[in-house]
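One protein chain is absent from this view; the other protein chains keep their places.
Take a look at subunit A:
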């Protein structure tokens, strides 16, 4: 448990945010959390995503709805960037 998950309270204390915020992210399908022995945990794999959301929220003052839109658009950007790399490599065939 300790190696794969992080206590949400620890995460929130470290980022100076309310636990409620992470639960809201979960309710909006933005992060996965796990309930075990009456404590909420964040899977380690979710940490980069959760921290990015925290940055958008606390540093850029973007609300949850905005974060949802940005998250969707970023997924599309990342997919398109992967396609660009694939197509650039393909283009080398003809150069």
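Criterion: a residue touches a chain if its C-beta (ideal position, glycine included) is under 8 Å from a C-beta of that chain, and two chains touch if they have at least 3 such contacts; residues count from 1.
Everything below uses one rule, namely that contacts and distances are computed from a predicted model.
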Listed names "His-Xaa-Ser system radical SAM maturase HxsB", "Carrier domain-containing protein", "J domain-containing protein" or "Pyruvate dehydrogenase E1 component subunit beta", with the criterion being the UniProt name of the chain not displayed: "J domain-containing protein"
For subunit A, residues in touch with the removed chain: 6, 10-11, 13-16, 44, 47-48, 51-52, 55-56, 59-62, 70, 74, 77-78, 81, 85, 88-90, 92-93
